[in-house]
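Everything below concerns the one structure shown next.
For this view, one protein chain was removed and the others were kept in their places.
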Amino acid sequence: MRKTVVGDVDAGVLRFTAGEDCALDAALIEADCIGTAAHVAALAAAPVRPPLLAAREARRVTAELVNIMRRARAGRFRIRIEDQDVHLAVERALTRRLGDLGRKVHAGRSRNDQVATDLRLYGRDQLIGVMGETASLARALAVMGRRNEMLPMAGRTHMRPAMPGSVGLWASAHAESLLDDAVALRAAYDVNDASPLGSAAGYGSPLELDRKRTARRLGFRRAHANVLYASNSRGKCEAAILSALAQVMLSLSRLAEDLVLYSAPEFGYFELPAGFCTGSSIMPQKSNPDVPELVRAKAARVLACAAAAASVVKSLPSGYHRDLQETKDPFLTGLRETRACLRVMLPLIRGLRPCRKALLAGFAPGVFAADRALELVLRGVPFRAAYRRVKADLAALEARDPREAVALRMRRGTARIDFADLRRRESALRRFAATERRRRDRAVSRLLGTEYPSLAGRARA
Amino acid sequence: MRKTVVGDVDAGVLRFTAGEDCALDAALIEADCIGTAAHVAALAAAPVRPPLLAAREARRVTAELVNIMRRARAGRFRIRIEDQDVHLAVERALTRRLGDLGRKVHAGRSRNDQVATDLRLYGRDQLIGVMGETASLARALAVMGRRNEMLPMAGRTHMRPAMPGSVGLWASAHAESLLDDAVALRAAYDVNDASPLGSAAGYGSPLELDRKRTARRLGFRRAHANVLYASNSRGKCEAAILSALAQVMLSLSRLAEDLVLYSAPEFGYFELPAGFCTGSSIMPQKSNPDVPELVRAKAARVLACAAAAASVVKSLPSGYHRDLQETKDPFLTGLRETRACLRVMLPLIRGLRPCRKALLAGFAPGVFAADRALELVLRGVPFRAAYRRVKADLAALEARDPREAVALRMRRGTARIDFADLRRRESALRRFAATERRRRDRAVSRLLGTEYPSLAGRARA
Amino acid sequence: MRKTVVGDVDAGVLRFTAGEDCALDAALIEADCIGTAAHVAALAAAPVRPPLLAAREARRVTAELVNIMRRARAGRFRIRIEDQDVHLAVERALTRRLGDLGRKVHAGRSRNDQVATDLRLYGRDQLIGVMGETASLARALAVMGRRNEMLPMAGRTHMRPAMPGSVGLWASAHAESLLDDAVALRAAYDVNDASPLGSAAGYGSPLELDRKRTARRLGFRRAHANVLYASNSRGKCEAAILSALAQVMLSLSRLAEDLVLYSAPEFGYFELPAGFCTGSSIMPQKSNPDVPELVRAKAARVLACAAAAASVVKSLPSGYHRDLQETKDPFLTGLRETRACLRVMLPLIRGLRPCRKALLAGFAPGVFAADRALELVLRGVPFRAAYRRVKADLAALEARDPREAVALRMRRGTARIDFADLRRRESALRRFAATERRRRDRAVSRLLGTEYPSLAGRARA
Partner (left out) sequence: MRKTVVGDVDAGVLRFTAGEDCALDAALIEADCIGTAAHVAALAAAPVRPPLLAAREARRVTAELVNIMRRARAGRFRIRIEDQDVHLAVERALTRRLGDLGRKVHAGRSRNDQVATDLRLYGRDQLIGVMGETASLARALAVMGRRNEMLPMAGRTHMRPAMPGSVGLWASAHAESLLDDAVALRAAYDVNDASPLGSAAGYGSPLELDRKRTARRLGFRRAHANVLYASNSRGKCEAAILSALAQVMLSLSRLAEDLVLYSAPEFGYFELPAGFCTGSSIMPQKSNPDVPELVRAKAARVLACAAAAASVVKSLPSGYHRDLQETKDPFLTGLRETRACLRVMLPLIRGLRPCRKALLAGFAPGVFAADRALELVLRGVPFRAAYRRVKADLAALEARDPREAVALRMRRGTARIDFADLRRRESALRRFAATERRRRDRAVSRLLGTEYPSLAGRARA
């Protein structure tokens, strides 16, 4: 079912409905070409006589799709307002070059499964990127943690100094947070890893197209079991991915908050790399943490993107509705902002410098109080008496060396960090992203008959 | 405090921080020029010797600002990536034409109060538009209601036919909903109607600038009592406006849902104007309600915009933070989408045709059951007996005429619609919007020395 | 239309549907009695022969309703699981005492307009409370601000010291924020100030009940113009009120964040009253700001309550749906939490002690830099040269006295606080709340025939 405007549609209405698609769809050009190539292959392979598309015709269309992709990469393929969206833009480009052959491509396909396929292809690419970037940032944090495993940093609860802690503990805690988020990213990747192509408008097509083989051609692990669900999953899959991205952004928002606070002059624990701060043309003393501030705020926006997509989908009846178009902007925005934040934080963390002096100065005597009371208890002093004794003479704790207190905890106590575990999880994530990237490249290269990532080769024609 | 980048800021960081501002700020060019003109007037009027700006200088700057506005309207003023934002773009344009005089303009001002002023000016313009459009749509719904006051339409609860109702009741209920939303719009307008100009970076300036007079020059009813709050209100005022817009969108989402449902063939109560539907190139029977579907979904997006702005602001400490930049996109998007929905619904409602036959056919006999039981009760039959008697012979109700049932309720009973009240509230809203528009035009025209809305006149120079 | 369960409803289903109502409805007992009294008066006044309810009967029912209210206040009226909700609990209590007369009360009313009326009555009471408490907290902050108008406190942007500021500026900024929120509270109050009683199931009743007079009896300023909208406004009005409460909570979250930060030992600007902190049984040095931390988090919850109510209502078709029941918990929770926060913050602010020494120590020399550069500029030094000169010798600024810098800004510059304006707005808010409380008391006392707030008098029987 190809939706087109029938009759006299008001120009204002067209602007309202075609809306942002023209601009947003620029992100989907490659995906649309790849999805179309897979559909073309399915048409050519359908067991009917005469064939829906001859093998030679399929090759010509595919070569032209590769051509469009090359032009798009070179900035020479535009979606104009008359096109409404990427699908019609690609269709027109094909028809302009191939005539009637361009028109034959759309048998057995609807704009519904076409756009859904584009979004799954796009989501796959983006999630592979997100996972790789999450792994890199987690590693940078873990590396910083290991390097500063014993560097004292007052541990806080309620924002007040509480117990001996370390920069190692602080940095690698943020690493572990991201690795937990990666579990949700993996799950979202799996949900996304299903091909809707062939589901047409949600009720399939009487044509004998092999949906599973189409899925394999695209490098997806499976086709949906049910064509109506393939349609219903539009928006819902986006919401699931955005939920996972929101988890990542929650982690980043807390890292960012720590950076804003602990680089403030009252703490001075960390110095942000110079290239990441802005100054003031009027206040020479200022060095503003704009990057972590923006990361903090972008977490709010990605959460709102997730909420928007979920809210569009909530309580929709089965089947396609135009509402779903409105999940596109939150989806693209959420992915773009999350990746921008992950990428900007990597060099920031790599360039972050702990200030040993300020860190040591942050150890008010009270930080040692609980440890001291525990020592007394282990020597047999009843707890209440130990507590009173420590409280009565907090000044006596001033002589304590933060480094010893930290060493005690990190070496013998429960605060020891399992860096091997962090490394294992980070490597697994990185490997997964790399494997999936290769899977995708292989499948798409085979489909297009050319080296996909580079598009350097020559499509068979 | 004018934030500029000091030292070696990474190009990637610049892209991250300047972000979307280049594109978004195109909406703020006029506001920035008007705000700058008011600041120039304040500098010229400051009671210091020598004057911060001579009267002649002020006129030259103002004339140049008008010139920029004219170029912007003609599409000949662009914010380039090197400008970062509208403020620097305008500043550079001034300096290019006026040399050092262009640079003098910024004494006693910070980018913080500058952008806050732009947003209040922009918000005022937009809210005047929203209020006018809300009034128009409410009137169209009330007019439709009055015209079809007695046209029967089965009243539903739980989506099932329940009691006699009318198209008049249905349409004017949506009108009243919008008029209730207008109360929130008015409140948001009042909160927005305060000038932050002169608050500088939130701590004022030692210069003797008269903030209240500046407010009057801009046509605002007041300046903030407290310069720190003027700064803190950034983002918060946006969140308040978006909350009010979200109320409007909730009303529109319900109207849209009704339109999707009741124009479906199973009901057929209304026929959407042809220009507002899309067909299908493959299914000749289809007429899809894309416009109401998109309105329904855009309600989700505006709600998310409100959530995003609130979430950015929540728990921020006092004073400016770069986080606030991230409220700009939700603010502009929320206003744009709400207005697009209000505007597209107006001709849709005006062209909506009730289908009498289908409406009458929707009166299953059960719709009359409660009324019939009440008749019996009023004649002295105990309620339980009346209920049993009605239930035993529902078929007897088939002979009833929906028009009589409706007339009974609308004329004598409690369902009578107070159209005069709706009209009164709608007129008050329209008048308020018109009055505020004139207030603004007068103030801005005086400030710029030229007829503002048209910019047709010639600024004094 | 009185919804009851017909046929064999599964016990699990009953638990699912009656749900939380039993517990939640305890808050609505008085409102339900008052609403019922107004309906009784309307029945007695209806212009039909024989009367729907004799005057003497109406007085008996009203007296019994007062009796139920007295029992509820004494904790002797419970809503049991068999009652399902407050409406059936009150109905059964009436019937138990008055027999058939108790049953006659419900003619011309539906559970739909009954619960809507209860919620509007409850919302009115709560909003009057919220407005009064907002005024009190705003006053406490303004009073603190005026008392410490000149007490220096480094003004910050990006969390870093930026410019001279004062405790007066800080405290009264939070006051003004709350007064801005009061505008939204007023608007929500106005939207809530309409009587749905008489709208029955949303399609009115053929009985000649005077909805406007009923509204006056309840002390509402108006009845809805349209009975279907009276029904549709359920949930929507709750969402509007919750939006306004969310504004208040945003203000409180920022005040709370400031309190958490500036009472931390690294700042030490404020000392929270002892009764508002918790210590640690093991760390004698700890004094934790639990109250502001909880306020900060409760802002998140109230925002979520507003989102929940809006999301339930979004895209619902016209007419009653059971979905609306799910707005009750967010509505009651949002009101309860907002009021708890406002109330707990009042003594906290009154007991907050600024620490002069720490505040003065917070003035790093850079805080004076911008002012110094401005001085040079006013003496004719070109800005760039002035900036370089100040930057080259920041140490020279160490001798500056924060008090003088603050005095300059607060007395001559733009940072002067308009306390009179704050006082005017705060008084207007307090007066409005008091006036509305009296309006309500008068109306309800007349309706019940007894002194309402105390229920001390004796209802006419």
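Residue numbering begins at 1 within each chain, and the chains themselves are lettered A, B and C in the order written.
In the analysis below, a contact is a pair of C-beta atoms (placed from the backbone, for glycine too) under 8 Å apart; a residue touches a chain by one contact, two chains touch by 3 or more.
Model, not experiment: these values are computed from the prediction.
Note on the undisplayed chain: of the listed residues C:Thr36, C:Gln126, C:Ser199 or C:Asn288, the one touching it is C:Asn288. When the full complex is taken into account, the listed residue touching the unshown chain is B:Pro365, out of B:Gly12, B:Pro347 or B:Pro365.
Residue-wise, the contact with the chain that is not shown comes from A:Leu207, picked out of A:Leu14, A:Ala54 or A:Leu207. Remark: the omitted chain is touched by one listed residue; of A:Arg60, A:His87, A:Arg139 or A:Lys236 this is A:Lys236. Residue-wise, the contact with the chain that is not shown comes from A:Arg186, picked out of A:Arg186, A:Arg216, A:Arg389 or A:Arg437.
Contact with the undisplayed chain is limited, among C:Pro51, C:Gly129, C:Pro347 or C:Gly449, to C:Pro347.
The omitted chain makes contact with chain C at the following residues, 1-10, 12-13, 16-17, 19, 274-276, 278-283, 286, 288-291, 293-294, 296-298, 300-301, 303-305, 307-308, 311-312, 321-327, 329-330, 340, 343-344, 347. Counting the whole complex, the residues of chain B in touch with the unshown chain are 157-163, 260-261, 264-267, 280-290, 293, 307, 311, 314-315, 364-367, 369-370, 373, 387, 390-391, 394. Touching residues on chain A toward the chain that is not drawn are 1, 48, 103, 107-108, 112, 155-159, 162-165, 169-170, 172-177, 180, 183-184, 186-188, 190-191, 198-209, 211, 222-229, 232-233, 236-237, 239-240, 243-244, 246-247, 250-251, 253-254, 256-258, 261, 296, 299-300, 303, 307, 310-311, 313-322, 370-371, 374, 377-378, 383, 408-409, 412-419, 421-422.
Methods note: only the chains that are shown with their structure count from here on.
In terms of the distance between Cα centroids, chain B is separated most widely from A. If you average the CA atoms of chain B and of chain C, the two centres end up 24 Å from each other.
Distance between chain A and chain C, defined via averaged C-alpha coordinates, is recorded as 39 Å.
The set of chain B residues touching two or more other chains comprises 1, 296, 300, 303, 307, 311, 321-322.
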